[in-house]
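Every protein chain except one is present and positioned as in the full complex.
Labels run A and B following the written order; every chain starts at residue 1.
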Amino acid sequence: MSRRPEHAGGEESTAPGGEAAFLRIEGVSKSFGNVTAVDNVSLDIARGEFFALLGPSGCGKTTLLRMLAGFENPSAGALLLDGVDLAALPPYRRPVNMMFQSYALFPHMSVAGNVAFGLRQDRVPRAEIAARVADALALVELSPLARRKPHQLSGGQRQRVALARSLVKRPKLLLLDEPLAALDKKLREQTQFELMAIQQRVGITFVIVTHDQDEAMTVADRIAVMEEGRIAQVDTPSAIYEAPRSRYVAEFIGDVNIFEGRASAVNGGDVLVEQADAPDGLAAPARADGPAAGDAVLLAVRPEKIEIAPEPLPPGTMNAMAGEVTEIAYLGSVSTYRVRLDSGRTVVSTHTNRLRDGGAAIDRGARVHLSWPVEASILLRS
Amino acid sequence: MNAKHEPKPRRQRAGRGLLRRGSVIASPYLWLLFFFLVPFVIVLKISVAEVQLAIPPYTPLFDWPEGGSLELFAVGDNYLLLIEDSLYIRAYANSLKIAAISTALALLVGFPIAYAMARAPRAWQATLVMMVILPFWTSFLIRVYAWIGILKNEGMLNGVLRWIGVIDRPLIILNTDIAVYIGIVYSYLPFMVLPLYANLVRMDRSLLEAAADLGCRPAGAFWKITVPLARPGIVAGCFLVFIPAVGEFVIPDLLGGSGTLMIGRILWTEFFSNRDWPVASAVAVILLLVLIVPIVLFQRHQQRQREADA
Partner (left out) sequence: MRRGLSGINLVALTLGFAFLYIPILLLIIYSFNESKLVTVWAGFSTKWYAAMVQNELLLDAAWMTLKVAFVSSSVALVLGTLAGLALARLGRFPGRTLFSGMVYAPLVMPEVITGLSMLLLFVALSWARGYWTVTIAHITFSMAYVAVVVQSRLLTMDRSLEEAAMDLGAPPVKTFFAVTLPIISPALVAGWLLAFTLSLDDLVIASFTSGPGSTTLPMKIYSQVRLGVTPEINAVSTVLVGIVATGVIAASLINKRAMVIREREAQAVVSD
């Protein structure tokens, strides 16, 4: 998965590797009454990909997933899976299975009964059902609990039953609706890795819906960040983080400092930006669709890319600012410094605590100087 | 009353607690003992007495003649009569049959209503529940009476059917068992619909989506998911219709024919027309024995449901 700095357009994306898309979402919209939940979304997802739809609640990601499962019909657009139009198929005919946020385990059936349910619908021979259920339960390490009822299981165990139930039919596409939301933090992190391992083993295309950016970054090959029914950006996790294309994406994924300024000149590969807090100006790598001199621009910098030092920087340094430390949050592996600039605006800088005593001690109230390399700056259009 | 700040001696407080508990329980307990349990003992007693032309019209169980010793009069004649005269056995059997058929019909009519209510938009649901309960608040007698005008030979149903041209001779419904079925289903429908609705509305909609997702057609999902999950509601609704229907008096009396044998009616006739209090009492005792099985089953079912919910 190579980082692809260039992108075609806002609502489109092609699957990586040049292969024809396995799942193609073409200009799909969905409205309820006069509320538009999904607005002209197009996506191509490759075979075997682990794809995440990420966004805050109400951004339309779940509606998009439910259209793939067949519980909602698109108001416009087409859904093609392996070349077959899904629109003509009711949910019970689609080669697609879903893992529900609530797990939706049938309370009156045992664990094995739940897992076998889908195979029984397809009239799979009894012996084969037994074998495949046993395999699926072994895959999620639940074989000893096959006879239990759902209410006799822990949250994590229920989650595995739901996963086994949706995998056992070997769907072409597995949809996961906030699959880990009900688990506590530690279990969730552990399960994320298990989910990736299982996906690699079964080789099924996974589409996961989540509002948890860490989860999306951990499990997914590619992420589509959604905003109010539209796709804000589709990219690999690292590209989403390091090269966000809008303020929305930059702020949704991780922490970010954003400076408003005006492009003053384009100097080779760099754009120079005038900004009041930086006496010697800011600089960022230019973009293909980059701004012309005189345009209002936003410049984003991740906190961990900002150096913090008590000593003043030599005059003429670009991307340099000075201020006073107002708060220090010690988080174990890192410390976060909140620095108030002379203009009153606050900048956040994060530092890895490599030494046990915190290294060069910077105390609260100290006057500090901030700086970052040109490559750390990200130009956004305002 | 500032017990918290100045604790009273332990024994005194315990005594007060006991007194408080006692005062809560005592009045309803004594009332029920005297006006509910004692009357049953009397019914039992009179069911083994003989009828006599006096006031009260039955022989005493104990007699203590002057100068004599205590004599006990207890006769099983009344119970023998219930066995020997096939009228009674037929009436018991017929009551159970009519109650069972009516319960099945009520389930058939009530399930679609309860299902549609549970699927209705949230905003409607309170109103729909209230619309089901509202007829229950209006007089039972009046609701049964209303059907006489509808089901009569020259009644409204026949009028409408003839006007449409479906029939040319009136259907004879009033004073038949069919009218009794209609009356019971109509009167007890809320008892069927409400427990069903309460069960169906709690059902997680995503279960049906999961079934569809796993390849199950809507009709299959209905039988494999909805119905099994609604079972507690189905059982509760059936008991709530069946138990009162067995002992029903008003509906068979007003809508049924002279041939509609139901045990509540027999008891009423024995008591008011024949003035045979001992036989009426024996009929009541046996009716209670017949009903005790479904009543106990129902109580156990409700108990299990409460435990499952808790």
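As a convention for this text, a contact is a pair of C-beta atoms (placed from the backbone, for glycine too) under 8 Å apart; a residue touches a chain by one contact, two chains touch by 3 or more.
Here the structure is a predicted model, which is why all the values come from computation and not from measurement.
**Student:** Of the residues B:117, B:194, B:221 or B:261, I need the one that contacts the missing chain.
**Tutor:** Considering all chains, including the one not shown, the answer is B:117.
**Student:** Mind listing the chain B residues that contact the chain we can't see here?
**Tutor:** On the chain B side, contact with the omitted chain comes from 1-5, 17, 20-21, 24-25, 27-29, 31-33, 35-40, 42-43, 46, 56, 109, 112-113, 115-117, 119-121, 128, 130-135, 137-143, 145-150, 152, 154-156, 159, 186, 189, 193, 243-244, 246-250, 254, 264, 267-268, 271-272, 277, 280-281, 284, 287-288, 291, 295, 298-299.
Assume only the chains that are shown with their structure count from here on.
**Student:** Per the contact definition, I'd like the list of chain A residues that touch chain B in the complex.
**Tutor:** Going through chain A, the ones touching chain B are 69-71, 90-94, 96-98, 100-102, 104-108, 117-118, 121-122, 165-166, 169.
**Student:** Any idea which chain B residues touch chain A in the complex?
**Tutor:** 204, 206-207, 209-218, 220, 224-225, 228-229
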